[in-house]
Every structure is written in structure tokens, then in C-alpha cells.
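The block that comes next holds subunit A.
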Amino acid sequence: MAVKENPYKKYLREDRLPHIFCPGCGNGIVMNAFFKGLEGSDVDFDNVSMVSGIGCSSRIPGYVKCDSLHTTHGRALSFATGLKVGNPNQDVVVFTGDGDAASIGGNHLIHAARRNIDLTVICINNNIYGMTGGQISPTSPKGSFGTTAPYGSRDVPFDLASLVTAAGASYVARWTTAHPMQLAKAITKGLENKGFSFIEAVSQCPTYYGRKNKLKTPVLGMDYLKANSVTKRRSEKMSEEELIGKIIVGEFANRPHKELCDNEEDLVNENYDGGLAIKSAFWEEF
Partner candidate 1 sequence: MVEERFVLGNEACALGAIAAGCRFFAGYPITPSTEIAENMSVLLPKNGGSFVQMEDEIASAGAIIGASWSGVKSMTATSGPGISLMQENIGYGVITETPIVIINVQRGSPSTGQPTMSSQSDMMQARWGSHGDYETIALSPSSVQEFFDFTIKAFNLAEEYRVPVLVMSDEVVGHMREKLIIPDSVDIVKRVRPELEEGEQYLPYDAPENGVTPMPAFGDGFNVHVTGLTHDKRGYPDTNDAETHTDLVERLCDKILKNKDKICSYKEEFCDDAEIVVVSYGSPYRSVLTAVKEAREEGIKVGSLKIDTPWPFPDEEISKLAENATDFIMPEMNLGQMVHELERVAGKDANVHLIGKIGGVLHTPEEILEKIKEVASKKED
Partner candidate 2 sequence: MRQEVRIGGFGGQGVIMTGIVIGKAASLFDGKNAVQTQSYGPEARGGASKTEVVISDEPIDYPKVQAPDIFIAMSQTALMKYKDDLKEEGILIIDPDLVNEDDIADFVADKKIKLFRAPATRTATDVIGLRVVANIVMMGAIVKATGVVSVEAAKEAILDSVPKGTEDKNIQAFEAGYGLIE
């Protein structure tokens, strides 16, 4: 039997393969969901630029055959803000993780959401720092173990989708790697939303989170995600106690409103006849 080639391989920089992700990592599922979501959307792959910070998920843009900016830890959204405002014609996609977006980059996350800048952010939340070897993150569930929480985490984790919703994003959804179809659909919606779109993809990390938390195999990790997911609608009828340890999935916000680049462009058009100075670094004179 011939091996069926992945239909999305055409989007990859094949000269960079093999990738560095561990066997069973959720990054591959999210990448597939992204390409599926992209193909289902009105966005042209040739018009996509990617930005990421530091961490396992932030390595994804490096494997995708597009312009990609692999930035400093936590700051992807700052760089993406400049990239997008500088040339609003690009479709800018940000790949980030829970440590990158919610910890070191938390401030940038809430402000990018507040400005409703037209970015599509895919946050792969595996509840742990994978790249540095399994330390707890701001989304690690209470009681979970990491190399820096040998007695179990005592902190209350961030609910990222709710945080970004509260901060003003116009599209927010959360799914897991056990929901690839829904995830792809949410990515399509996020790409088509003109505003800040945040798609949280809760993912397994067999190597670190799994090993420390009795979810050693990818299957165990994904079964866990599936078994503990509760749709947003169902969750609304559940008590706080019933929701402990559950992952609420679904759409958290879908409320389009004016975004940053449009406001910037309006300001230029109100004050200047020449329009936005897109790619003006290449101009001979001003």
C-alpha cells in the first residue's frame, strides 16, 4: 500500500524537515487543523505571514513556507503589531504557547486583544514549558506536576479564552487536539474575522506534562482532553464544582468591531491624500 502523502506538505519548507517536535506532540494536529482551516477560508496562503515567540509551538512558523518572524520570548504580538500595522494587506498569523502568550507575554496579549488588531492568534496550550523541560506554566491545572512544581501546583491557572474575551478580542474560541474538525473551523472563522482572533488549542505534551501527570502516551493525553471537555453551552448549566478540572470548549466571543489598522488607515486618510506609505522603505524619496 502506498503511503498517502499529507495534503498539506506543500505548505512546508521541506528542506527544514525533520522537525524537532516529540513523537505524539499536539503541534502536528494543530498544524493540520490550521492548514485545513486556511483552505476553508477566504485567505490566500500566499498572503500569509507568520509570527511566533519562543517555545515548542513557536517553532511552527519556521516549518511553513511563508514569510516568518520567530521573535523573542513572549513578544510575538508586539512584533506582529508592527508587521501588521506597517502593511495591513498581509494576513498575519501568530503561533504561540501558554508560557509565551500567558506568562512572559501576558501584557502584550491583553493589549493586542484590547486594540482588536487584525491578527489570528493560535495558542497551543499544553499546560507546561516543553522546550525547557517540563516546568509548570500559568495554565497548568491546580495540583498538576512539573519540574518546578514537584509537590503539585498550588496556583489557580489562567482561563485564557475568558481572559482574552474580557480584554476585548472580537473572536475567541477554545478547542483541543481531540477536536481537530472544530478547531479547523474555528481557525477558518478566526482568519476571516477582521479583528483580533484568538484560538486556544489545548494540547497534549506526552514528553513532559504526560510523564509528570500520569498521561504518558499521546493516546492517554488525548483521551483525557476528550473526556474532560465540556461545551460552552453545557458548561453554562453546570455548577462551579462540577466544572473543576473541565476544559470548556466552543466559541467564547464572536463580536466583530472596528480594528486597529482600520483606525490607523482612517486617520491617515483624514489627514493625508497619499494613503498609507506601504513598503515605503523602498522609496527613492518622500
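The candidates came about this way: all candidates are chains of the complex that A comes from, given by their letters.
Everything below uses one rule, namely that a contact is a pair of C-beta atoms (placed from the backbone, for glycine too) under 8 Å apart; a residue touches a chain by one contact, two chains touch by 3 or more; residues count from 1.
Computed from a predicted model, the values in this text were never measured in an experiment.
Within the complex, subunit A makes contact with only one of the listed candidates (1 or 2), namely 1.
Per the touch definition, subunit A reaches candidate 1 in the complex via residues 13, 15-16, 46-47, 49, 51, 61-62, 65-72, 75, 77-87, 89-90, 107-108, 111, 260, 264, 267-268, 270-272, 274-286.
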